[in-house]
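Quick one: structure below, then a few questions.
A single protein chain has been removed from this complex, and every other one stays in its place.
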Amino acid sequence: MPDIDALWAEFARPIATAEDYIASLRGRRMNVFFMGERVPEPVDHPVIFPSINAMAETYRLASEQPELGGVHTPIANVRTNRFLHVPTAPAELVAKHEMQRELGRRTGTCFQRCVGLDAIGACHSVTFDIDAEKGTDYHTRFLAFLKRAQTANIVIGGAMTDPKGDRSKPPHQQADPDLFLRIVKRDANGIWISGAKMHQTGAVNSHWLIVMPTMRMTEADRDWSFVGALRVDSPGLTYVVGRQTNDTRAVDGGALDAGNAQFAGQEAMIVFDNVFIPHAHVFMDGEWPYAATLVERFTTYHRSSYVCKTGLGDVLIGAAAEAASHNGVESVSHIKDKLVEMTHLNETIYSSCMAAAYRSKPLASGAYLNDEMLSNVAKHNVTRFPFEIARLAQDIAGGLVVTMPSEKDLQNNEIGPLIRKFLQGKSGVDTVDRMRVLRLIENMTIGRNAVGYLTESLHGAGSPQAQRIQIARGMGVEDKKARARKLASVETRGRAGG
Amino acid sequence: MPDIDALWAEFARPIATAEDYIASLRGRRMNVFFMGERVPEPVDHPVIFPSINAMAETYRLASEQPELGGVHTPIANVRTNRFLHVPTAPAELVAKHEMQRELGRRTGTCFQRCVGLDAIGACHSVTFDIDAEKGTDYHTRFLAFLKRAQTANIVIGGAMTDPKGDRSKPPHQQADPDLFLRIVKRDANGIWISGAKMHQTGAVNSHWLIVMPTMRMTEADRDWSFVGALRVDSPGLTYVVGRQTNDTRAVDGGALDAGNAQFAGQEAMIVFDNVFIPHAHVFMDGEWPYAATLVERFTTYHRSSYVCKTGLGDVLIGAAAEAASHNGVESVSHIKDKLVEMTHLNETIYSSCMAAAYRSKPLASGAYLNDEMLSNVAKHNVTRFPFEIARLAQDIAGGLVVTMPSEKDLQNNEIGPLIRKFLQGKSGVDTVDRMRVLRLIENMTIGRNAVGYLTESLHGAGSPQAQRIQIARGMGVEDKKARARKLASVETRGRAGG
Amino acid sequence: MPDIDALWAEFARPIATAEDYIASLRGRRMNVFFMGERVPEPVDHPVIFPSINAMAETYRLASEQPELGGVHTPIANVRTNRFLHVPTAPAELVAKHEMQRELGRRTGTCFQRCVGLDAIGACHSVTFDIDAEKGTDYHTRFLAFLKRAQTANIVIGGAMTDPKGDRSKPPHQQADPDLFLRIVKRDANGIWISGAKMHQTGAVNSHWLIVMPTMRMTEADRDWSFVGALRVDSPGLTYVVGRQTNDTRAVDGGALDAGNAQFAGQEAMIVFDNVFIPHAHVFMDGEWPYAATLVERFTTYHRSSYVCKTGLGDVLIGAAAEAASHNGVESVSHIKDKLVEMTHLNETIYSSCMAAAYRSKPLASGAYLNDEMLSNVAKHNVTRFPFEIARLAQDIAGGLVVTMPSEKDLQNNEIGPLIRKFLQGKSGVDTVDRMRVLRLIENMTIGRNAVGYLTESLHGAGSPQAQRIQIARGMGVEDKKARARKLASVETRGRAGG
Partner (left out) sequence: MPDIDALWAEFARPIATAEDYIASLRGRRMNVFFMGERVPEPVDHPVIFPSINAMAETYRLASEQPELGGVHTPIANVRTNRFLHVPTAPAELVAKHEMQRELGRRTGTCFQRCVGLDAIGACHSVTFDIDAEKGTDYHTRFLAFLKRAQTANIVIGGAMTDPKGDRSKPPHQQADPDLFLRIVKRDANGIWISGAKMHQTGAVNSHWLIVMPTMRMTEADRDWSFVGALRVDSPGLTYVVGRQTNDTRAVDGGALDAGNAQFAGQEAMIVFDNVFIPHAHVFMDGEWPYAATLVERFTTYHRSSYVCKTGLGDVLIGAAAEAASHNGVESVSHIKDKLVEMTHLNETIYSSCMAAAYRSKPLASGAYLNDEMLSNVAKHNVTRFPFEIARLAQDIAGGLVVTMPSEKDLQNNEIGPLIRKFLQGKSGVDTVDRMRVLRLIENMTIGRNAVGYLTESLHGAGSPQAQRIQIARGMGVEDKKARARKLASVETRGRAGG
């Protein structure tokens, strides 16, 4: 029998602060690679650390604003981080989204903890539903797991996206069965899994991972239809941290060129080589019809979680306004008008996400789930508006955003003074401050955090077409047609369908 | 002393049904003009009746879905129509918006009752605030008035927009002082007012009107700074019902050409010639600083009320889908994609309005007011998306929308059969039904109800620029700049504003 | 043998002026219906006359600006109207487009003569190509026909769009074979045709029609694969003029309410009942593979012809600027900015159309054809930008556009003075002039000429999806992929397609 307690032994002392969290990541034995080299200690890696620091902000917020960042959870009967809480009322989803916006504002990047949170939410109700139908005990296992996690106040990552190979084929028809993460062996103790998960947000910065199927499964895909939780340092795991735009600015210049030196996101590929999960941490095994349910609930939660991008939008609007101020043009009408447009788009996203939270509905397990239509609408707006906000930010900031000399040039005795002389803006503005703000705009629109603000806004929680499919499903076209027929005085007798 | 009871005598029996309502409009002595002619009985005027019928739908809904269309009001301690209720909790604003969308779906047009509702909301809190500061008794008067109105279950219209003349000048500087509605005389009994109000929604279909200032006033504008309620058939009032696109289709053809023969909107110019209002119905008189407050609260309520357009959007999406079905192309990918886009835009509007309701805040009077930023964002989306939805509807429907023969052609023995032969669509679709649906699309995109769906969506509750000004005010740019500076590591000491 | 000369006898005296043209329409025996009634003399019908007057403007322009509106044609060796000229150099297509924009500016509507012009262009080269391959004499016949038409300086209409019935089936599989216009009989003298053509622009205002297939044909569709020319008053023809938004404003009020009282467009359904065409006027009979060629060439010409809408755009921009001036807000920054945006969109359309003309290529017949890709791009922009221009025009104009009293109200002794008093704008602006400009904006954005400016911009010359299909065909994706592979250093050996 696997010793579950042993797996949790080192989490006995709950993580209380951001510093605790960072300390908790040290000394783990993980196979982490970045740019072709093994990373012995990610905390000490200058490119990776900003992503850890962004994650740490979720703890810092809970310390500084306990009501926003933390919550009492009835499951473990403790106060825990809100990122470990299953929402059981609309107000809790609202609070979650407010927390996410605030963290976006604080970090200007992806703080990486929403996938795990939304995985928890989805697993809570799906395990409940499976048990209700099948008489299994997944929900019990899940609650036990979650209780430990909440008590320990750890970071749980969520791992969903499989490599998928030939996208026209289900898992069991792939030439290489590993292209979807799968169970390669089962025994009395647990399951062994192999395969990979792609672009996993904050994977290296987590303590535990929940692995989940990525799409609808068929009966022949039983071995690919499972959910489980495992420590990120489980034997058999390998992480390859993806390259990001301008990632090496963290090392090749000073803090200035990075634009946002403190915070960044992280995505990694995770390879699973015969990794063991004891039954206690398996929350679904072979119940293939629930794969679709799980994915739909997860994405419904997660699409609204993109409210975080409005926090990034706040920063970018502020940066554009600051840059305009440095140029002495903040009160010019077209500048003001662009700031208003940016705000309008940003708040439109916000309103869609918030409406999806307020209109959440209870599931059988007692968990509340965002309104599905509005959550899809919200995310769909996220796939569009940040791009326009970013374009407007660059419009206001001017071309210097992409032609500016480096911090090292500034430090050079010969040319540093020339840069200070010629890059001065409005009287009274410190030239280096001006450069810092422009670098932040670069960072968010065409630099490291544009990865999160733009591309991830397109593809995270499902690409645009995925939302369109869901919107099509939920749009109630037959009811709408009936309304139109009624107003058009169309007779409804004998109608042959539609 | 004016006999207030006498003014209310004929409303002694509460209006219970749509039929009651229509009956209540008969026999009133009002100076109503349309196309150069006096309209002795608007209820019998074929162009005006559809607008009455749309208003009547607010009663029909209350009969058919009492929880949605009606509400218990503590002010009068009766059940009354929700359009007479002051919202005192977010859930009530949410219910209001759900009612508005449903009425949009039922009528496919402007049902005209929101201005009065939002006027009630705004007056409730502003009279309370004036009394608190000035020791006046406006709030008491207002509650007495509202109690009678709620008990009688009548329609209250709101009258706000003045002619304005030279827009660069305040009322007291206009060459003609009547270009803003004003008090021309005061005495112990009440006030006498003269001037006009422009494009007043549903004015002729109301029982009482509340007149309010249209913008910020200055001290010299005291005589233009007042609020009062008066019967629509008060002596001295003249109504000129505005022309609408295709209004005469109600008379020049059969029901088919009208597209939506049952329902339409209504806007009228109201001229006031020395009209008397007793003090009991005066809710503000000269307190000019509150004019701006009143306008802001009214528009904050009213901009979210444009959620009704999502109900019209539902109808138009349905009509487009039905037309596609008639053409046998409903499953073609670009058609489906356009229906999804229409839905996405429609639901984006919805989410903005609903978020503004859920995030409403209480005022001193106990009334709840929609979130100001989100309400402006919602309305601003309304100034854009219906135009795109309408364009897509026409795209799907095809050119026949604007080239189709008339119903009279259909009835002609010679050409009627030719039209039936050549306008047939997919097998099994009745040709005349096909025409009806296309006429409905015409009605909503380039016909009579496009007035409400498109142009009114631009200008009602304030033109686009009005929202941009409010968004600029509420956007918190200094806070956003501070966030950006922090992430850009800009030193904040000694900052000179900026 | 049919007497061809007899068919042309009454055109012996060339039409020289707009007045000649209007006179030429009188006294013809045509079966024309409008709103269920036979129209004995369309010239005298107040709803139809504005469309005749718009067509007449093509003659007026040729009188006033002979270089723009007229041209020497080598075919007939006469000066003729440019609408009868086959372009044989890029400069001639450029001049054509300049003429079209100018006519758009002069009329603010569809002047209806481009379909015939583009039919001439397409027939010129296609008949040439058929003859070259098949040894037929269609091109000779066509030139003989065109020579007579150019000499007589008449209006030729083009008739293309069939009713189409079930859109998933070709002509020969339709339940009713008449749903595509077809040859029902052939003999030594000519052909007899039956069926209908839908929404034919300016049909009633033409002298002759060219009928053409509407889409790609198959071998079994030989009887539907023909081109011919016939007089609009040929026996067996019936016209049903379609209803347009606000069409009856031409009769129910004075000139003011019409907005643009002088000019309007016209679309009619034409029913063909066993109509005879002598061989001399048959330009294709059964050569089904050329149907697609004909349609493609026609649409390539015709999509660029939508440059006319930039002339309407000029009028609408001017009207919006004038309305802003009446309100005293023309120099307000957001107003100016909207006028710039409208202009930018309008000129973008213009540039696409003009580029398509300048980049025209010669066909075997010597005729020049617009660049296909750019012509599709141009039209595709036309399906979008006028809608945004119209929205901005309404934004600038204000809500009065749809709530204004009628001209009859203005004439009423009681309320007329009130309207004049209260609708006054900036000092010095005549109130009725202000109303006229607002009615023009109504006319073009939600009134009679919005039919042409908006809906026809969507569907004329092919709906948006038709352009997308052509763009997809012409986009050269394989070449683009090769370019990308080269820059990405992708090896190209052994590539299996792509």
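Lettered A, B and C in written order, each chain numbered from 1.
FYI, a residue touches a chain if its C-beta (ideal position, glycine included) is under 8 Å from a C-beta of that chain, and two chains touch if they have at least 3 such contacts.
Quick caveat: nothing in here was measured; it's all calculated off a predicted structure.
Considering the whole complex, the residue from C:P213, C:G259 or C:G398 that touches the absent chain is C:G259. For the chain left out of this panel, the touching residue among A:D3, A:E37 or A:D187 is A:E37. Residues touching the missing chain, restricted to chain B, are 333-334, 337 (touch as defined at the top).
One chain of the complex is left out; on chain C, the residues touching it are 94, 105-108, 255-256, 259-263, 314-319, 321-322, 325, 336-337, 339-340, 343-344, 347-348, 350-352, 354-356, 358-359, 373-374, 377-378, 380-381, 428, 430, 433, 436-437, 439-440, 468, 471-472, 475, 477, 479-485, 487-491, 496, 498.
Against the chain not shown here, chain A presents residues 33-37, 163, 165-168, 175-176, 178-179, 196, 198-199, 238, 240-246, 248, 252-253, 257, 267-269, 271, 327-329, 334, 383-384, 387-388, 391, 394-395, 398-412, 414-415, 418-419, 421-427, 442, 446-447, 450-451, 454-456, 458-460, 463-465, 468.
Here is the rule we use: only the chains that are shown with their structure count from here on.
Rounded to a multiple of 5, the Cα-based rotation taking chain A onto chain C is 180 degrees.
Rounded to whole angstrom units, the spacing between the C-alpha centres of chain A and chain B is 41. In terms of their C-alpha centroids, the spacing between chain A and chain C amounts to 52 Å. Multi-chain contact residues, meaning those touching two or more other chains, occur in chain C at positions 334.
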